[in-house]
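Every protein chain of the complex appears in place save one, which is left out.
We call the chains A, B and C, going by the order they appear; numbering starts again at 1 in every chain.
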Amino acid sequence: MTDSAITLRKSSKWGDMWASICANKAALTSLIFILALVLTAVVIAISQALGFQILPYDPNVGDMDKAFIAPCAEHWFGTDQLGRDIFSRVLDGTKISLSVGVAAVSIALISGTLLGAIGGFFGGRLDNLIMRAMDVILSVPSILLAITFMAAMGRGLDKAVLAIGLVSIPEYARIARSCVMAVKANDYIQAARVTGDSNLRIILKHIVPNITSPIVVRATLGISSAVLDTAALGFLGLGVQPPFAEWGDMLARSRSFIFSAPYTLIFPGLAITITVLAFNLFGDGLRDALDPRSRRR
Amino acid sequence: MLLEVSHLTTEFRTRRGIVQAVRDVSFAIDRGEILALVGESGSGKSVTSLSIMGLLSSNGRISSGKILFNGEDLLTKSEHALRHIRGNNISMIFQEPMTSLNPIFTVGDQILESIRLHTKLSKKEAQEKMLHLLDLVGIPNPAKRVRDYPHQLSGGMRQRVMIAIAMACEPQLLIADEPTTALDVTIQAQILDLIYRMREQFNISVLLITHDLGVVAEAADRVAVMYCGRIVEEGKTADILSRPAHPYTLGLLRSIPRLDDNSQRLYMIPGMVPPPEEVPEYCAFADRCERATDKCREGLPPFIALKERNVRCINIISEEA
Amino acid sequence: MLLYFIKRLLMLIPVLFFVSVLVFLIMRVFSPDPATIVLGQHTTLEKAAAWREAMGLNEPIVVQYLDYMYNVLHGDFGVSYFTNTPVTTELLSRLPATIELSVIAIIIASVVGVFFGIISAVKKNSIIDNFTMTTALIGVSMPVFWLGMLLIILFSGYLHLVPSGGRIDTLMRPYGGTGFYFYDTLMAGDYEAFFNALQHAALPAVTLAGYSMAIITRMTRSSMLDVLHQDYIRTARAKGLSAKSVIFKHAFRNALLPVITVIGLQFGSLLSGAVLTETVFAWPGIGAYSVQCILRSDFPVIQGVVLIVAFVFVIMNLLVDLLYAALDPRVKYAQESA
Partner (left out) sequence: MKLSKTKIFAAALALVFAGAAVTDASAALSRKPQDNFIFASTNDPLGLDPAMVDDNDSGKINCNMYESLLRFEDDSTDVAPSLAESYTVSDDGLTYTFKLRQGVKFHDGTPFNAEAVKFNIVRQLPENAIPKMSYAGLVYGDVAKVDVIDEYTIAITLKKKSTPFLHNIAMMYAAPIISPAALQKYGNNVMEHPCGTGPYKFVAWDKGQQVILTRNEDYWGEPAKVQNLIFRTMPETSARVVALNNGEVDAINGIDANVIPEIKQAGNLIFSSDGMSTQYMFFNTNAAHDSICKDKAVRRAIAKAINVPEMVQSLYKGYDTPATTLLPKFVPGYSSKVKPVAYDPEAAKKELAALGVKHLDIITYSGARIYNTVGGQVLAEAIQAYLKAAGVESTVAVYDWATYKNKLLTDKFDLGFMGWNGDNGDPDNFVNLFASDDIINNQGLWVNQEYRDLVSQGVAMADGPERNAIYEKAEMLIAEEVPFLPISHPQILGAYRPNIENFAIHPVGLTFLSKTVKH
């Protein structure tokens, strides 16, 4: 009886969620925008892998004679110091920002959720150890830790993913842990234990479905902060390898020209802000959809 | 009459459109009288009380009707004037003594605030008055208790404190919104007794809102039964409890467990209370009523005046007539 | 209370210990060897080896760590590889700038954030609310350094209202004193210099405050909305209190509790933001300095910075907990042992 009631509620929960997101114009617009971004990144990546250029210009090769052209019909966003088309570079940059964001969040999500869930489920010393480790990571400002990491390991996409992923593990661990502990305290889990269900079975059947929604919300918002962190690392000169376009790196390069060529600064910054905004709006919408308490407001 | 509510209609803006929570409600309370407003949750009794106090939430609005207090219409008064009446002439106590007191102020502060707001007493006089009030509502060792925070008191004590706050300025009308619901049975009786005593001592009128007919029997002079935002029956307590005229009132009475009756299962009124936006434009109880006929669904039944009572039903329970 | 405080302090020790281990590992095991750049363009492999030997970098890592911790516990954080100056000196001479900036930023963020949070909550769904919430959302979505550069372009480049970087005009610099320019200039009665310092701090502080401001606004709003639905607010209104005292006395003081926690946590993230903000505005604090030092593998300085920042961070968290306990009569120290 309990089981069927839960599954019943679950399915309607996801249905409700979808309805609620559709009702939230900002969240829906964001979702469409995010899908468009993903599509852009995938199309660009595929076309580049196949060896043809669908962007107006090669984002990585410029014509030095055409350095610092202000936005015009040929170069919508202008050109940079090496004469590369900023519009093409901004579009090309979606690849890196999105992939770093998603990859970093995946790392943090998987290891954080696992650690938190294990700690919450088994409790005791193991839990204590895990949470102290999380405290250690949390007690150093994340950007400082990420920079230190990058400086130690060198630049590169993979390392940026690792650094950003690592510093955000504690968030997921905490969420997972508190969810698991809350679920564990529920009567039906106690009952399942009494009736001799294995730990694995309890975890798969009862705990996983219950921690999914807070973790999904956190992950959506997490992508936005990962995009910001990627940009910050790029800005400090610790981002990806050139000549790949990365928004933060583009901003860093524009620093010396903020007065003479402000367009080199405006567009990559806008790209970051709008992308992050979209993920934030969508994440907020998702949270409202999954958490009726906040929907009330 | 101290308070006369006539044709009060209160509505709320919600996601699903405008919903009427109180529909064309009229009643009156005399000085020194205790009127009980009875109904299930969602029947509109709390909204009625908040309408009188002018404390509707921001999406609520009184769309028509009059609320005369001492002959003056509260609905035409400014917010400033209403503030002067609230807590001074009309005061209110609530269902949840646990959450109705501000957790971060001491009990004393919260009582003093009320006293000092409406009187010109000096600090010292106000403090004396506060101690006197606490003594009056039966709180032992008041001088010590005033320094306590709400969470340090028991539920009954907190409700006493609420009553002390309500009585701070010796109001003419006390609205008690489910004052005993959240309390243990023994404490319930004490609190009712206290309200009763207050009425005796200060000759105040009380609008007692409750879903518990037991409470009504114990305390009220008159009863008004609400269902889906409308008053369906209104009259003297003894009459209504012993000889209900409206089928809904009867249903309510039958669903009270009785110690002397163990023969059958507890009665349950069939069906559910319709949500406010689905209340029909005919007798709202018709769909649950065992006595309902097609005629009941043709239009809103009028108030039928029996001796000393009004009933909104066209199939008044026969033995009554 | 004192006992609780001491207990909490003791609990910080293992955290700080592991922080030190973590940073030590990252720096000394994985980071690039600084020898070739410390010694500049006249280095040779031989000289670099001699330098490493002299700095103890050839010792086993455990010995290096124990040495380091021994010295730290004796108040010696070592000497910067590049400037040959004690790390303590280097950091203390830059800390006032960072503290000054962070404090101004957190004040701005709290005051503005709380103010707009309250307005938004009270005027829920009004134009002001929608505008505030949209701004706040954009605020959390903007890269700090981009915001900073935009502000520089606008206020310093086009409007010429404020200088683009630094703490104070060189000529206004206070002589002697504590290194806290606001304090020093006020004490010296030099109001011109005080306002000059204020002008310099305006853009960086606003930039640094931006993110926290947005977070605090959102938190205050949702906390206020929560509280405004509480029964005791109805009680307060039923007493006949004015809307103002209901909101500020009864609602706000309750809503403040979770907000304070957020403000405390934001102070920690300000230190993160300071790294970027200081870099953009050439603010001579430890944020920009630590980036510089990380990039040139100045191990002793980085280790010092991370330890000090972690220390400040955990102490801030402790203070927030204590403040919370002081403000909320429901919290008792004894119950909160976790």
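In the analysis below, contacts are C-beta pairs under 8 Å (C-beta built on N, C-alpha and C of every residue); 3 or more make two chains touch, one makes a residue touch a chain.
Not measured: the values here are computed from a predicted model.
Partner chains of the missing chain, restricted to those shown and counted over the full complex, are A, C.
Contact between chain A and the absent chain runs through residues 60-62, 64-65, 67-68, 81-82, 151, 154-155, 237-238, 241-243, 255-260. Against the chain not shown here, chain C presents residues 32-34, 36-48, 50-51, 54, 82-85, 88-90, 92-97, 152, 156-157, 160, 163-167, 169-180, 183, 187, 279, 282, 284-285, 288-289, 295-297.
Note that in this section only the chains that are shown with their structure count from here on.
Contact topology of the protein chains: linear, an open path with no closing contact.
Summarising the inter-chain contacts, the pair of chains with the most C-beta pairs in contact is A-C. Chain B has its Cα centroid 52 Å from the Cα centroid of chain A.
In chain A, no residue touches two or more other chains. Shared interface positions of chain C, defined as residues touching 2 or more other chains, are 124. Residues of chain B touching chain C in their complex: 53, 55, 58, 79, 83-88, 91-92, 94, 96, 99-104, 113-114, 117-118, 149, 151, 162, 165. For chain A in complex with chain C, the touching residues are 132-133, 135-136, 139-144, 147-149, 151-153, 224, 228, 231-232, 235-237, 248, 251, 254-255, 258-259, 262, 265, 269, 272-274, 276-277, 280-281, 284, 294, 297. Residues 14-16, 18-19, 22-23, 26-27, 30-32, 124, 137-138, 140-146, 149-150, 152-153, 157, 222, 225, 268-269, 271-273, 275-276, 279, 290-291, 294-295, 297, 302, 305-306, 309-310, 313-314 of chain C are the ones touching chain A in the complex.
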